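With one protein chain removed, the remaining protein chains of the complex are shown where they sit.
Chain lettering (A and B) follows the sequence in which the chains are written, and residue indices restart at 1 in each chain.
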Amino acid sequence: MAVVGQSVPRREDGRLITGRGHYTADVVRPGQLYAVMLRSPHAHARIRSVETGPARSQSGVRAVYTGRDVRERIAPIPTAWIPPGSDLAITEHPALAVDTVRYVGDAVAMVVADSLEAARAARNLIEVDYEVLPAVVSVTDAVREDAPRVHEGVPGNVALHWRAGADVDEAFRTAEVTVHRTIVQQRLIPNPMEPRAAVAEYDPGFESLTLWATSQNPHIHRLLVSTVLGMPEHRVRVIAQDVGGGFGSKIACYPDEVLVAFAARDLRRPVKWVEDRQEHFVATTHGRDHVEEVELAGRRDGTITAIRVKALANLGAYLSTAAPGVPTILFGLVVTGAYDIPQASVEVMGLYTNTTPVDAYRGAGRPEATFLIERLVDAFAAEIGMDPIALRRKNLLRDEQFPYTNAFSITYDSGRYQTALDLALHTLDVPRFREEQEAARLEGRLIGLGVTTYVEMCGLGPSEVAGAVGFQGGLWEHALVRVLPTGKVMVMTGISPHGQGEETTFAQIVAERLGCPLEDIEVIHGDTDQVSMGWGTYGSRSTAVGGGALNMALDRVIDKAGRIAAHALEAAVEDLTFEGGRFAVRGVPDRSLTFPEVALKAHLAWSMPAGVEPGLEAQASYDPANFTYPFGTHAAVVEVDRETGEVKVLRYIAVDDCGPLINPMIVEGQVRGGIVQGIGQALWEGAVYDETGQLLSGSLMDYALPKARFLPPIEVFHTETPSPHNPLGVKGVGETGTIAATPTVVNAVLDALSPLHIKDLEMPFTPERVWRAIRDAEKGAGAR
Amino acid sequence: MPEQVSTTAVVLTVNGETHTESLPANMLLSEYLRDHLHLTGTHVGCDTSQCGACTVLVDGLSVKSCTVLAVSLDESRIETVEGLAGPDGLHPLQAAFRARHALQCGFCTPGVLMTAAGLLRESPRPSPTEIRAGLDGILCRCTGYENIVAAVGEAAAAIGEAM
Partner (left out) sequence: MSMTPFRYARPMALRDALADLTEHPEARVLAGGMSLLPLMKMDLAAPERLIDLGRVQELQGITETPDGIRIGAMTRHFELASDEVVGRCAPIVAQAAAHVGDPQVRHRGTIGGSLAHADPAADLPAAMLAADAVIEAASADGSRMIPAADFFVGPLVTELRPGEMLVAVRIPMLQGRRQHYEKVPHPASGYAVVGVAISLAVAGGVVQEARIGVTGVAGHAYRAHAAERALEGEGLNPGVIAKASSLAAEGEEILGDAVYASAEYRRHLLQVTLSRALQRVS
């Protein structure tokens, strides 16, 4: 019976639904101390002095560290992505601010005490004398000539300046039609439900450090933490067992976990730090935050000929770990979307501001790219009076164009874009919707339809490309399959799932290949001492790349087991079949051995074939030949309350193609969750700073995450087009929903508002924004 | 700050087990459960009583354990996620959450389960709309809620049939 393709219940759920998970904040070490951070209340200020005396003398306080105390002992926090040709202005990011604080939330001091209560009380006694400096918050202000400088050595606040594509000026000069939009993609705050946390323990005997951390990539954390602390890498163990969501925000190496590790080593005591939610809002990386000038050129018949994008990307006060790659490589190279657009040009300025650093957030660059092209396509359709769906169909890549190389030399692997579009449109019944819409409009009701056809570049990725685009790491993946004497299987994988369910998906792959029950398989991840190497879970890479490595390791295990079985059965290897967990001599089914029997023989090694080592274990490192390119069509129907401006999503249809589904239930879970996050950006979420750099939307009382009652059921469908270049054919599905949903809902709202000739609105579409647009349109109409 | 803070005597029944305690007044129920009893299934996801990950049942009613003093609950009966499964195995809600993939990272899940457990005691056969309203006090960032709503409905049906 096939296991791959089945919606088997998740193996990780057993512990999670009974309260027996192991999240970082659950870790308790004997004699542990508690750390809290004192964070800057100012967006930009000179630190004149830090008075820690009274705090240090409190009972129960073990240490108070300031920037001056640690600057010689903790190296600056590095960035790990240096896009070539971007003139990246790397500035020093101290773990604790020394002379200057550069955003609200910048850590100034760390208190370590016997109890959390004592640490917090002592923190209140630290006196920092600040000289408040003018702050710069938005990218549009950051580029002004008279803008305050975030870093003295960086004129114009320009952190990076990156270009891709070719000169398209001629295409625009000669175009029959051009459309232009200014697009603001607001700043988002990731808010996984588990705040970040770190527990560090130093063993003075072994001179080794164990760090439990909320990480999406423990091996990257091991590398960076050991480097920053000047510890040998082999003496650092990072454990991230159960991680409560990340959405990109747990990729980065933050000052906090480095400081906690430092304190544990310095004090020879375990140290625990748990971020509180208010802290999360200012001290964990944010996402998005672009202001873009975007243009499309084309012909009156609907053919799109060129795209030009100029983006200002807010990087915040310091370069976070992956930050420079997000608004460049992960954004710029896919702005042509799912369409055959021969000419393209992208120019990005990444800017320093006095705000929380910006890094990857679910989709990371690709949602921004998809949003702008999908908005432009609708704008272009409106400009030439063509149905936006027809315009998409006309420009979508056709099946026979794959593999397709876009204007930035990115090669999309495979696709049947029109099929996905057809399925979505068929499900929706567009003609009937348009009739309903017409009828509703006659009643004064505003309903609208938005359709997005998208492609995502993910499954990161070939290491050679990682190097070429300046990512300071590899993007291959590692797996080890260890078969025990009883035939039970342990899998060590370098990916680090935190909700994506690979403990189950990978077990399904193993069960399918080895014919063993799922219960006999344990998938181990998130521990650098148990797993040789890996680059973690992000960029929808886990199954495509980690699964590829697993598949290769399984090939090797099966190959070896086959040779041992053949030897035992006194048959030639090529005369053996391996089906349903049983090696049998072809045509003589009685002469067979089960997989556990072979495993035992391998371990007893009483009689091994010549040249075959005892044991049954294999590992593999898989480096994919290309990224993967999932795609699909999403459609949403919305209604706008004309009086209040409130937007309600009435219907949402998703057709996604992420290749073959290993566990359809898990895939659909990823799709639904991603869509809701995407709708969140469209309708509710947005960080709001005031001009002094104070975060006004700084708590869950102010920053609206989607709630159950806001949402309709989501109708999920799939087409399955395998990726030709990875062994499982899978493409990745963690980010598609987020990428597609934002423009889908935005376009639907603007379609609803089209009778009022409202062309654009800034996200999130709060009731007030929508109401103002309606009121202004009605006023304008009245004046005409 | 007062020089010395006395403790207060309370008797708390947690998952059927009675604890006679002398607790500092500033100990939140979430801190009592996690740090004192080491019942770390109850999670703390925020500090403004928004996320609901810390939800437990107090005398059968869902309550955010991060926003109640342990000493306020003298003689109360507290149920946490660790006590949800009975001797015969998983609670129907747990079984349905697993069957319907109503969790991903699992961090909010204990609170969601306990919120739903409270909901089903007050309203044994809720409609999907009622379930969504009943989940107003929890935040889940992973699932988009739909599978949670389905699982709660399925559990309600299973409990109804068993009765």
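Here are some notes:
Criterion: a contact is a pair of C-beta atoms (placed from the backbone, for glycine too) under 8 Å apart; a residue touches a chain by one contact, two chains touch by 3 or more.
Worth saying up front: this structure is predicted, and the values here are computed from it rather than measured.
Checked against the hidden chain, the listed residues A:48, A:120 or A:434 yield one contact partner: A:120. Across B:12, B:119, B:140 or B:159, the single residue that touches the chain missing here is B:119.
Checked against the full complex, the candidates B:14, B:27 or B:95 give a single residue touching the omitted chain, namely B:27. Touch with the hidden chain on the side of subunit B covers residues 1-2, 5-6, 8, 24-28, 31, 35, 47-50, 52, 55, 58, 61-64, 66-69, 71-72, 74, 115, 118-119, 134, 136-137.
Interface residues of subunit A with the unshown chain, by the touch rule above, are 115-117, 120-121, 124, 276, 278, 643-644, 684, 688, 690, 696-697, 700-705, 707, 710, 766-768, 771-772.
The criterion applied here is as follows: only the chains that are shown with their structure count from here on.
Centre-to-centre spacing of subunit A and subunit B amounts to 30 Å, using the average Cα coordinate of each chain. Residue ranges of subunit A in contact with subunit B, taken from their complex: 7, 9-10, 12-14, 16-21, 23, 25-26, 28, 117, 121, 191-195, 242-245, 247, 276-278, 498-501, 665-666, 668-670, 672-677, 699-701, 705-709, 711, 713-714. Subunit B meets subunit A in the complex at residues 1, 26, 34, 38-48, 50-51, 53, 80-82, 84-85, 90, 94, 97-99, 101, 103-110, 113, 128, 131-133, 135-136, 138-149.
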